[in-house]
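Of the protein chains in this complex, one is absent; all others appear in place.
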Amino acid sequence: MQAPSHAPHSSAELVCELCRGFYDLGWASGTGGGISIRDEDGIWIAPSGVQKERIAARDVFLLDAAQLDEARILRRAADPALRISECTPLFFNAYRDRGAGAVLHSHSMWAVLAARLFSPEGGAARFVVQGLEMQKGLRGKGCFERVEIPIIPNTARECELTESMAAAMAAHPDVDAVMVAGHGVYVWGESWVQAKTQAECLDYLFRAVVEAHRLGLPLEGSPA
Amino acid sequence: MQAPSHAPHSSAELVCELCRGFYDLGWASGTGGGISIRDEDGIWIAPSGVQKERIAARDVFLLDAAQLDEARILRRAADPALRISECTPLFFNAYRDRGAGAVLHSHSMWAVLAARLFSPEGGAARFVVQGLEMQKGLRGKGCFERVEIPIIPNTARECELTESMAAAMAAHPDVDAVMVAGHGVYVWGESWVQAKTQAECLDYLFRAVVEAHRLGLPLEGSPA
Amino acid sequence: MQAPSHAPHSSAELVCELCRGFYDLGWASGTGGGISIRDEDGIWIAPSGVQKERIAARDVFLLDAAQLDEARILRRAADPALRISECTPLFFNAYRDRGAGAVLHSHSMWAVLAARLFSPEGGAARFVVQGLEMQKGLRGKGCFERVEIPIIPNTARECELTESMAAAMAAHPDVDAVMVAGHGVYVWGESWVQAKTQAECLDYLFRAVVEAHRLGLPLEGSPA
Partner (left out) sequence: MQAPSHAPHSSAELVCELCRGFYDLGWASGTGGGISIRDEDGIWIAPSGVQKERIAARDVFLLDAAQLDEARILRRAADPALRISECTPLFFNAYRDRGAGAVLHSHSMWAVLAARLFSPEGGAARFVVQGLEMQKGLRGKGCFERVEIPIIPNTARECELTESMAAAMAAHPDVDAVMVAGHGVYVWGESWVQAKTQAECLDYLFRAVVEAHRLGLPLEGSPA
């Protein structure tokens, strides 16, 4: 996974730029979704409940990367009314347990539909795919491998997902994503580039399985 | 619901900017759809029957917000040939009966298809959804709640919807939207941000129910 | 149908700008589709077989609007290798027989799928829709009316469609469009705004009928 040849200006600006892109992809409408990035200064996280395609860099929070047991804010949003993202403890799972460099959360419709296919009742389950080239964009995966992504049940409040997400991560050390039924997906990577690449590949795989199911042509690994 | 961290220049310009975005989302093609915003100067409303992605700020009408029983124009469009939006009395329903800060009208295909699923004949009905995270973007709703949005029959002229929309609003005080069969949806909020956020969440929910139905996987609350 | 409040610079530039928009809508990929506009100088038509999203204004042809029996070129493309659009005689049908101010050709997938639904063998047929608000964007139509658009069979060369298109126009004087099976649709209007508005409304109606059919929920007027 190479560095991008086009370098953005700062991590806070990059958070804003990527959020605009995720909005255009349908991953972050209705104030949902977002991305967090770690650099030498700390961990950058967008504010909660704002339009993700309209964040200003001055409103991105900065957290202490030396302390991953709980979120310690180093710099608040310029707008004092803004609170930090509700996803913060979930992002910290990936920073703490996987040494991630960036964590992304998407409300992609394809993630929700794929989770529903494999977990019609919304309980714990696994998304399975096999035989697609885009699997190669996932860390350590080949195109003929069977890829399994854990699905965890949703909870009333986002922070209540923290433990079940951590448990799913521990049970699936070979992948960098956890799906949440009826909700979306968390994806991380050693860098923002790898996190974004894996998120794009997963979204493609979710859609491919859903579309093939719709055609009556299940992919290998599809749920019957 | 937070203020956006990127503040636009004026309400009239914001109406134009949002209309361009709604065109890109497929909510406002063929001169359909639009948004109205209330600020300290009054109520800003786009002209009728124009391409929504090409409105100039000088052509946005300004109406008296102190008088909500009927529309009183304070400032006309610069182009004297332009008439005020046909949606005006429907927008005023939300300003008068709900104290809205902004009202949005979308011709989204997903709204029309979702209404058709729940009202195959086009009569009065309710759209129902349950169990999706995006429900949290709706005022006061949780992700496990059952959300019901009223559907009213369409009429030959848009202004003829005024009374049935008001009646549906009175019967559903817990939601900020009314769907119109074969037509689209009206959504409002205390601010343009909340109106837009709720419209994006509803559009996602409409699509999710339609897509799940297509997969033979009805969501909880789906019409069988 | 009002004039747009944002006036473009010249008709040749407008042809280029609209072609870029049609490319983004999926109406003009692979060098297909396009638009022609009549103004006081004559009839502006894009060159043939070029990427529609990359035309330069200097390469738009100008034809004599006083002579509609055959195309007489007043100004050629700056690039001498370019030939005039193959659609020219079809565009002239609408200029001559309907006094159109603009004519548009789209390869929209929805037009092709809708035509296939109503004409599985590709023969002459009619697309039918009823009960959708977006019908109001069509000249003289209400939302409860039954709208019928003629479908003509495709031919090996585009110019061979000239007579059957003219015959379909004569048989359907109440609408401003002719669909071509396996190919796309021609739409015109008294101005470029009306042509574009009608094309967007038709595209919406084509898609709505296809999507409803896919859901097992035929719209009124749908083919069974």
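Note that the chains are named A, B and C in the order they appear, and that numbering of residues resets to 1 at the start of each chain.
Here is the rule we go by: a residue touches a chain if its C-beta (ideal position, glycine included) is under 8 Å from a C-beta of that chain, and two chains touch if they have at least 3 such contacts.
Predicted, not measured: the structure shown is a model, and the values here were computed from it.
Across the complete structure, the visible chains that the omitted chain touches are A, C. In the full complex, chain C touches the hidden chain at residues 29-32, 47-51, 54-56, 58-59, 77-79, 81-83, 107, 109, 112-113, 116-117, 120, 122, 154, 156, 180, 182-184, 210, 213-214. Although one chain is not displayed, its contacts with chain A can still be listed: residues 1-6, 131-134, 137, 142-144, 193, 196-198, 200-201, 203-204, 207-208, 211-212, 214-215, 217, 219.
Keep this in mind: only the chains that are shown with their structure count from here on.
Chain B is reached from chain A by a rotation of 90°, derived from superposing Cα atoms (nearest 5).
As a whole-number value, the distance joining the C-alpha centres of chain A and chain C reads 42 Å. With centres defined as mean CA coordinates, chain B is found 30 Å away from chain A. One simple way to say how far apart two chains are is to compare their mean CA positions; for chain B and chain C this gives 30 Å.
Touching two or more other chains at once are residues 214 of chain B.
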